[in-house]
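Other chains dropped; remaining ones untouched in position.
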Amino acid sequence: MSASDKKQIKVGILGATGTVGQRFIQLLSNHPYFVIHALGASERSAGQQYGKVTKWKLNTPIPENIKTKIVQDCKPDAEGFKDCGVVFSGLDQSVAGEIEEAFRKAELIIYSNAKNYRRDPLCPLIVPLVNPSHLSIIPHQKKTLGLEKGYIVTNANCSTTGLVVPLHALEKAFGPLETVMVTTLQAISGSGYPGVSSLDILDNVVPYIGGEEEKIEWETNKILGGFKDESSPTDFDLHINEDKKLKAINVSATTTRVPVIDGHTGIVSVKFSTSTSPSIEEIEKAFRDFKCEAQELNVPSAPPQAIVLHEAQDRPQPRLDRDLHNGACVSVGRVRKCNVLDVKFVCLIDNVRLGAATSSIMNAEIAVEKGLIV
Amino acid sequence: MSASDKKQIKVGILGATGTVGQRFIQLLSNHPYFVIHALGASERSAGQQYGKVTKWKLNTPIPENIKTKIVQDCKPDAEGFKDCGVVFSGLDQSVAGEIEEAFRKAELIIYSNAKNYRRDPLCPLIVPLVNPSHLSIIPHQKKTLGLEKGYIVTNANCSTTGLVVPLHALEKAFGPLETVMVTTLQAISGSGYPGVSSLDILDNVVPYIGGEEEKIEWETNKILGGFKDESSPTDFDLHINEDKKLKAINVSATTTRVPVIDGHTGIVSVKFSTSTSPSIEEIEKAFRDFKCEAQELNVPSAPPQAIVLHEAQDRPQPRLDRDLHNGACVSVGRVRKCNVLDVKFVCLIDNVRLGAATSSIMNAEIAVEKGLIV
Amino acid sequence: MSASDKKQIKVGILGATGTVGQRFIQLLSNHPYFVIHALGASERSAGQQYGKVTKWKLNTPIPENIKTKIVQDCKPDAEGFKDCGVVFSGLDQSVAGEIEEAFRKAELIIYSNAKNYRRDPLCPLIVPLVNPSHLSIIPHQKKTLGLEKGYIVTNANCSTTGLVVPLHALEKAFGPLETVMVTTLQAISGSGYPGVSSLDILDNVVPYIGGEEEKIEWETNKILGGFKDESSPTDFDLHINEDKKLKAINVSATTTRVPVIDGHTGIVSVKFSTSTSPSIEEIEKAFRDFKCEAQELNVPSAPPQAIVLHEAQDRPQPRLDRDLHNGACVSVGRVRKCNVLDVKFVCLIDNVRLGAATSSIMNAEIAVEKGLIV
């Protein structure tokens, strides 16, 4: 299949007027595989021109052809969705559950940034730089639900995504991890618009983000796990399954909000299962050499480097490093010995791109290459 | 000795035009024990009126009587210092070593916020809410150096101070700690003026502060330690001394700079030496019930609560909580189980008050009560 | 009447859980004239303890006795209001109109920060440092509405307040102004909580605040005006009334929002009606010498200086100067010739104190002294 053939896949966007929806539009407006075909939003917006009902908050203008496009209801039979090869969901968790379910029932394919189906044993939870192999559960999902074509794929929470990429690189090089401690310093864009009140965050830190710590502690183990039977992917063999080769990674997370616009920083300390820990040099090499399936498949959104290892001791920094490789990689720095666990490092993810829309899109690109979206 | 007698102690301030020096002036301008008598600064300022040479950056005005006071050289024989019962030092570390040594040699008493003598085995490193008992090494310091009156007392690094207060409360209630992991989110005022460039910190996090992690990891053990022989305080028995009852606390620190003006936040996880860890309720009670010597002595700067335990799950926050009890206490919140160590919590210190000038002053107040400043 | 007699006046607070309401509580919690007696808020909060339903956002704690006070409905017959000598309103404009009217009809006295009755020809619009003389219309208000006791007094928009204090000082010294141009740089607290989204204001300026420019342009002329017949105050003789001695001040305002927590800055240029403009020195002297009725009456909230003239060329600055005199004065600086109009200067007001709650309270204190609240 040549690139020009691929370019025909029509896509829909649910939650198109929201923060993540706007990113979907920005990233898909000139995409080699996908062409935006249908936009869904709340009843309040449906029936009106996108440019009229959207408080566009990106620093690139609304694409001209999108401005006048009519927004639809988030219903599978609303105009346009039925023709879509894939529907991206940037819906809020309060409505994503029902709407995505309705779309799947209508035999549509959903790649969702919402949290609702992440813990569903039928749905893969995929960080595109880590575990696209989990897409192999899709036939089982469809079969179980009696569907021919419709299925749901989710991507991870933004701060989890920034964490599991370097963790995966470490496990790939040195075997299973035993313990992970992480403190995050998260950007305000992580909570959408209007999201965080300026009175809460200017000259301030909020040491709590509701539900975020649990997401990191749980999702990490699903993403870094596998299947009970790799030859017949019907049951996830989570990293948390203690009776198998993989033992739960003990993850302890504290999440905080800081006055940064985009870019979640993670302060990470890890311990390996092995009795002797690799050296700092070996770990740095593992980060530098890390390659992933998305890169091998050469999908359009795959970054040239999945992990960028910074040499300067005061990097990565959100403002300076979040734009690297178009926000599609994870930055890592300050790799050094930890007095308590084995090794410490700092990681950074662009939460609005790789941490959200870019992951959904890259997951779908990989699915195209694997024949799961046609 | 009545309060009115005490009010006669003349004090000098070294580094009086700098960030910490300005706080000394603000906090001492109407003090029940101390009266500002001499101001020392660099040659550039010496001989001129304080108000003319100082870029005053506090949100209260320069006290009227200080405005026109002539700034002196930081030399013990410069006008005024010889009459001082105590000299507070807010000097930069680049010059504090030599100047404080010269003042001590001239039989002056120094309470210093600088780092230079913190690791000196003759000098106590005192957090006033934790270990004023360490003042008992002063006779040994004077004797060793052949001095009759002069000595140096240091207080701790600002983020260390915010950490050791709750750690001390825990050790007091439940016995020695084994392990501490801490990530700090530190305010820009911690690096003085002009300090952090706005281009480095607006919409940003800098995950590195030079020398800060080592300070936290080392100072914690000196502060929480004792003496080899408590009846004859000549040698510190650091918490790091492995052949004694106290075993080193394994401290692993990562320090970051965030766009906050005042107030260092610490994300802390600890493990006790005991096989069973106290419950969350017991720990919260220990924080709430914590009382310290400064409070028992009822010195002027002692806060009514050394630790304020916050109930709201999103507290403490620097902007809302740094002013509690005039910045002289430590705020603690989010006490909860840690998946990796025993228990996690968040702490907050006003780095420019209890983390700096207030500690020097409260240490000196305690020394007055103990007859070490007359 | 001695101070101890005054201390008996019971007061109510409408909109007690909001941003302005919290300030009322903070400022009234230990007041020499007033004692908080009734708290009113929305139905959602009514019947519950204040501390339970309020997202308290000030950096001083909720007063202990207020924490457990039961919140009432904003109805004149809800418990407590009937006993109040005065009711302060921090209500949102969307509800203030009806509620304040109901309270007035029930013969209660309202001092309101809301905008709803500012343009009412029966209601005085009072900046306490400028025109408390306008209180003399109150008998006419009561008479017109057939009330014995109830009336409404409003205070001005926060940025208008910061502007008219120096304008009034200039008019008092040099006669009527002809032209005023002002650009404001307004703090986020001006729009309440949650108010401005952090995504809208971090690393940004928003050059528009809905309705604000009109308020400044209109309110200025009512505040700086007088009565048609000073001996019988029934009709305001606005500064905008062209057929009288006072001609409209031509006011042109542009209002912007900046990432500042508290403190509105105004960049002002003025032209006098007189053919020759006073010198810079004369103007500075007029600012320095300015005295107002609130100071002469020596009411508790009156600042020692109504205008603080700053000498440093880079002042006033919101962070450094908003706390002067407890936020009850206006700071002025950079007085200099204007190439276009006569003279330019910079002014600064603490928008949450003198710009809001402090004005309501000081107006009421003046009214107590004048026998209008008993």
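As written, the chains take the letters A, B and C, and residue 1 is the first residue of each chain.
The criterion applied here is as follows: contacts are C-beta pairs under 8 Å (C-beta built on N, C-alpha and C of every residue); 3 or more make two chains touch, one makes a residue touch a chain.
Predicted model, so just to flag it, every value in this text is computed and none were measured.
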{"item": "Assembly size in copies, with 3 chains present", "value": "4"}
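Convention: only the chains that are shown with their structure count from here on.
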{"item": "Pairwise touch network: line, ring, star, complete, or other", "value": "complete"}
{"item": "Chain A onto chain C, rotation angle from CA fit, given as a multiple of 5 degrees", "value": "180"}
{"item": "Computed distance of Cα centres, chain C from chain A, in Å", "value": "49"}
{"item": "Distance from chain C to chain B - Cα centre to Cα centre, in angstrom", "value": "42"}
{"item": "Junction residues of chain A, two or more chains touched", "value": "202-203, 259, 261"}
{"item": "Touching residues (chain side chain C, partner chain B) in the complex", "value": "57-61, 202-203, 261, 319-324"}
{"item": "Residues of chain B touching chain A in the complex", "value": "179-181, 183, 185, 202-208, 217, 250-252, 254, 256, 258-261, 265, 267, 269, 313-320, 333-334, 338-341, 344, 346"}
{"item": "Complex interface listing, chain A residues touching chain C", "value": "57, 188-189, 193-203, 259, 261"}
